[in-house]
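A single protein chain has been omitted from the complex, and every remaining protein chain is retained in its original position.
Labels for the chains are A, B and C, by order of writing; each one numbers its residues from 1.
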Amino acid sequence: AAGSASSSSGERVEGGTIVYAHQQEPPCVFGGWIEQAYLSYQVLDNLVSLDEDGEVVPWLAEEWSASEDGLTWTFTLQEGVQFTDGTPVDAEAIAYNFDYWVAGGNSTAQVWLQDYYESANAVDERTVEIHLKAPYPRLADNLTQGYFGIQSQHALETRSDEENCAAPIGSGAFTVEHWTRGQNITLVRNDEYTSWPANAEHTGPAYVERIDWRFVPDGTTRVAALQSGEVDAVYDVPAVQWQSVEDGGFELHRYITPGRPQQLSFDTKEGPFTDQLVRQAFAYSLDREEIVGTIGHGVIPWEGNGGVSQATPGYSEKAAGWYSYDPDRANELLDEAGWTERNSDGVRLKDGEPLKVVLPYGAGSILNADGAAILQGVKEQASEVGFDVELVPVPQSELFAGAYSTPEERDFEVGYWTSVTAGILYINWRPSTEEAPNYNNGAFYDDPELAAIILEANSTADVEAQNALYAKAQEYIAERALAIGLYDRLSTLAVDPSLRGVWQEHAQGGPTFYDAHFVQ
Amino acid sequence: MTALRPARSPSRPSRRRAPWSLAPAAALVGFLGIALVAPQVLATHDPFALDYAAALQPPSLAHWFGTDESGRDLYSRVVFGTRESLAIGLGAAAVGLAGAIVLGALAALGPRPVAAAVDRLLEVLFAFPALLLALLLIAIAGPSALTQILAVGVGTAPGYARMVRGQILAAKNSGYVQAAVALGHTRWRILRAHVLPNALRPLVAVFALSVGQSIVWASSLSFLGLGVAPPSPEWGALLDAGRTYIVQAGWLVVIPGLVIVALALTATTLGRHLQAGLERGEK
Amino acid sequence: MTAIDTAVRFERAERRDVPPAPRLRVRGLDVGFRVDGAVRRIVSGVDLDLAPGECVAIVGESGSGKSVTARSLVGLTGRGAVVEAEELSLHGRDVRRFRSRDWRRVRGREVGFVLQDALVSLDPLRPVGAEIAEALRLHGVPRGERRARVLELLAAVGVPLPELRARQRPGALSGGLRQRALLASAIALDPDVIIADEPTTALDVTVQAQVLSLLEERKRRGASIVLISHDLSVVARLADRILVMRSGSVVEQGPSTDVLRNPVHDYTRALIAAVPSAATRGRALSPVAPPAAALGSSRPAPAAADAPVLRARGLVKRFVRPDGTETRAVDGVSFDLAPGETLGIVGESGSGKSTTAKLALGLEEPDAGTVEVLGEPWSPLPESRRRERRRLISVVDQDPLSSFDPRWNVERILVDALPEAERRDAARRRARVRELLELVGLPEAVLARFPLRLSGGQRQRVAIARALAPRPSVIVLDEAVSALDVTIQAQILDLLTALQRSSGVAYLFISHDLGVISHLSDRVLVMKDGVVVEEGTAESVFERPAHPYTRELVASIPDLPLAASAS
Partner (left out) sequence: MTRTSSSDAPVVAGAPAPAAARPSRLRSAGRLLAGRVVSAVVVLWGAATVAFFAQQLLPGDRATVILNIRTGRAQRRTPEELEPIIAQFGLDRSVLQQYLDFLRGLVVGDFGTSYQQFRPVTAILGEQLAATVTLSLVAIAISWVLMVVWVTLTAGRGPRVGAVGSGVDVVAAGLPHYWLGIILLLVFALGLRWFPVMGGTGPAGIVLPALTLAIPLAGFMAQATRTEFERALEQPFVVSARMRGMGDTAVRLRHVLRHAVLPAVTLSGWALGATLSGAVVVESIFSRPGIGSVLVTAVNSQDLPVVVGVVTLVAVVYVVANLAVDIAYTLIDPRVRLS
């Protein structure tokens, strides 16, 4: 495959099948998992798209605007667009999709919208109005994520769950042809495609005939398959193989996912981390840059910010740099917090109780192997200053069953959350109340002050001012060491040189094959 | 005693020389014994100490088995992993055999309805792939060394239980039991003096075989990410962790795998020799 | 294929021209086996000539090297064998230089071999017809002719219904049929040398007679036969010359009548004397005196008029076979066994002898009929009530090895059989164990040994000692000497006689061997298909058999032209 780069003349070849190896198979093509967002992005069109510079650009919606009070959004649709089942993409259908998401049709879309969304209604054929409970000036940005793909109302209403799960009907560049569970999904070109996003490189139907979207969980296998020419593109290149893939002449794409980075949130309700000093000590005890640098082989960027990743608008450098590696400081803080004794294993004690903290993590689901290795570094370094970190890999089944979800069971939460904006802070830090519990608040940190900052930011229309508020929230989190960043989640893509025009969409980093084509 | 030469006994006592195949096995057993009791004697490094500067180094004089992604010395980790790996293997074999003895004895000796029920149960359990039983158990109890022991033990018990049942039945129908009945011994005495000892004696060898098997099984679970928590150097976990680096650092997979295979082989070899010894009637 | 055919034909033509030299000529045959690196000599210095139409018999006790010698003649001595000979020729060709290809051409075509373990010498998974056809196939008989040849051969060896039998597997055939089918496969290509290793062991007398006449028939047709047997009466009927082997060497050889009538070597004499028969009753078979203890303090034998120690009335036992059919293994058997008496039960295989023994022992419950021991009910009792009286009736099995717990040494086996009181008292226990050993003539050294490490004779002695331990009134012996060598058998039979004399124990003695039965029994029961067809004193039954079956049995006993010297 290495040689093919030089031998190719660059002439575009019509048609062909892209064999693409993805890492995880979702249960449905459309849904709240990121895997689903990636997939449905090929099949469904969104109202709007995010371009390279983070600007929202037209897609199904030609133009849009928010009302003065920010409570009503009006989207005007392109003309003459049809779903692949022949029904029109009209305002009615858009409004229906909003209601469908919020009712649970897409769990992630639901989480984003539920606290702001009021209703949607079709004004005329091409105009749809979205009514909000509170202003949300970054609404359009959020709608660029794959979770907000528009489906045929007719299909949703008349077809079974099973059918919509396996082959949702949208107006996208491809349609689902066949799903061989456990192996692959084939997507076939929509020859009638008219509704490409404004940031696409070409117009008209997609170049390639088919996409063979395979599921290959093992990273080594994916890379090997790429190198042996069995596949044309792979997702998620293991950091350790990055260099060799690059040396092999493959095109590498790296996308730092905006939103919440891979971070540790401390349990502020129960256990040693209720004490801010202890949290801070923990943060100081780590040389995260070294750990991530080694395990990530320079590919995975380390992240100091516990609120949002460096790719997120409104990212605060200050919050990121709050804690550097300073074991002396960590020791001082722990002494100050009363953890003065140490037992024979070097674990600090207070009133005879060891400084033991439980760190459960979704092994293989939320954290990949690199992430697990990084946590081992965390455990080892924290032990230097007297923490006894118990790593608990939790299988997905237990996570789904709600294991380690209460303050009593754990002292950390680890995980990420993709998002186009820093609005994610609201989801992660909104106080949990009796009537409106927020199980996404992994630190169990119910602080009206922090919530107020974030809420204000959410509703601030001016980008500068909004970002300043978001930054303030991040610093608030950093100062109190409520969460510390570890590393940024990446979407990586390696593409054979014979395949051109593959790009990572800018909302979540998924591969986009609309512009992809083979060259001679 | 007679003028004629007495008939030669069928099996001449063979010379008590350990066969060559036992030598490496014995050496490995010795090594593992030390690793079990005092790993620090054998280890060259702290098995948990990170040394990021020395990450992913191939085997060398300084690091006999190379280093892992965090610069930990693989050899020392293997040595320190012995305790957990062996404990899991031994524990699982013990659980499996204990369960097998209880079930097998019930199936062979229990009152008719009980025996029939246990018989069926064994067949049902046998129909389960062992790994599935293990997966279920881990799903119920969560992954840990203890669950792994139970899971592997429970997974292997039905197979052994069938064997135990067969052994007991064979002993029960043997000539010496009939002879004991003819001598007027009580059922209980016959059971205790003849049936159980003869039926269970081969299990010594089976136990050794089972330890090897169990370690392999348990490491399979670790490999599926359902084993002990990192950074434990349990061998299966080492393998699982090394999988990511297989292309760049093959030793991380090959060496722990070899260790597991070597141990399984040793256990098998020892088990076979025990078996053969028992069959020859040596004590 | 054709090339080989012509070559062979040429050889045969050539053979016809040479004078009738011995078909087989052996000089100084040494055979050893490599065991653990060292060579263990098994056969040394055997000479043998086999003239056309001659039958040479090799006799000798078990393990003397008979089979090894025979197998060396066809180059299949076995793994690890080292065969050396000054001369070893077949039809004048030196076979020492044969390569496996040459051997393959010779085996089956020039030499037919009937293996010792006849009952398992046919592949149990294949129809016997296929086995015979295989011999034909291997030596180039075209496919079309084979079937007819197979049926012809089966008919020739006297297998009735050859069409049916050819399709059946060995398991479906009786021992006699199997033996004949094996013979058919060995003579399929009409070899002029037949080597038959114990062709009649494990066969009922009637079948044995049939097989022997078959071999006689071949001999008459000019085949040379090497016959191996430990049974002198078989040898007497067929052999022209006899080789007596002992420990791998030939100790005596000569024309068969000479060897049998005037044995020169002590060993040959002992061998001949050891053959039990009606004529030997009351006489010791073995030159070795039975243990003194057994003969000592001779109690007067109780009169036969005493109340029977064992009484069976109308015993019936049915079995349902796996295929659902039913057999009456024992069908209305009644007998009395007086104190100090020996009741022999004889009959062909499957006639219900062992089942009768088990019913008597209370190891099986009869479907009808009763057993009484010492005048008290036995068979209808539940096991728990029988238990304390079990010491009255003991058993000695054909296969003592499997009746011993392999984990126990001799001492433990014997102690286990002692009555409770003796077992508890260490001193009495030791004394009694020693006494038992003395009774059966075993050295004390065997106490520490495990059954696997005992010889067959020793094992049987231990089994007898165990049977004696509870001082029983009756001992049931089911084929107790059938697996033993003649000489060992003789010792055991002498021992049994002596023990009965000294202790007055009664024997229920089961055997298919008429010689043994007539040697030992006071009275005889002849069984066929579960029914007692004839009963009476040994003399009356063997000398004046009334039932046709008994007559057939007695008629087929081969006689041994007994040596006058055997006194």
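What to note about this one:
Rule of thumb we're sticking to: a contact is a pair of C-beta atoms (placed from the backbone, for glycine too) under 8 Å apart; a residue touches a chain by one contact, two chains touch by 3 or more.
No experiment lies behind these values; they were computed from the predicted model shown.
For the chain that does not appear, the touching partners among the shown chains are A, B, C.
Among A:R189, A:R214, A:H253 or A:H297, the one in contact with the hidden chain is A:R214.
Although one chain is not drawn, the whole complex shows that of A:P26, A:P197 or A:G510 it is A:P26 that touches it.
Screening B:V102, B:A139 or B:L278 against the full complex identifies B:A139 as the residue touching the chain left out.
Of the listed positions A:L399, A:A468 or A:V519, the one in contact with the omitted chain in the full complex is A:L399.
Seen from chain A, the chain kept out of the figure touches residues 21, 25-28, 31-33, 35-36, 107-108, 160-162, 165-166, 180-184, 214-218, 220-222, 224-225, 228, 230-231, 362, 395-403, 405, 437, 439-440. Touch with the hidden chain on the side of chain B covers residues 21, 120-121, 123-132, 135-137, 139-140, 142, 169, 172-173, 175, 212, 216, 219-220, 223-224, 239, 243, 246-247, 250, 253-254, 257, 260-261, 264-265, 268-269, 272. Across the interface with the omitted chain, chain C contributes residues 71, 74, 76, 79, 100, 103-109, 111-113, 115-117, 120-126, 131, 134-135, 138-139, 169, 171, 182, 185-186, 188, 202, 317-326, 349, 354, 364-365, 367, 399.
Going forward, only the chains that are shown with their structure count from here on.
Put simply, the C-alpha centre of chain A and that of chain C have 86 angstrom between them. If you average the CA atoms of chain A and of chain B, the two centres end up 45 Å from each other. Chain contacts: chain C has no residue touching two or more partner chains. Across the assembly, chain B contributes no residue that touches 2 or more other chains. Every residue of chain C that touches chain B in the complex is listed here, in rising order: 35-36, 61-63, 247, 266-267, 270, 287-288, 361, 363, 386-391, 393-395, 397, 399, 402-407, 416-417, 441-443, 450-458, 466, 470, 485, 487-488, 491.
Partner chain A is touched in their complex by these residues of chain B: 48-50, 52, 55-56, 69-71, 138-139, 142-143, 225-226, 229-231, 241, 243-249. Chain A meets chain B in the complex at residues 218-220, 223-224, 238, 240-241, 244, 290-291, 293-295, 363-364, 369-370, 372-373, 375-377, 379-381, 390-395, 397-398, 403.
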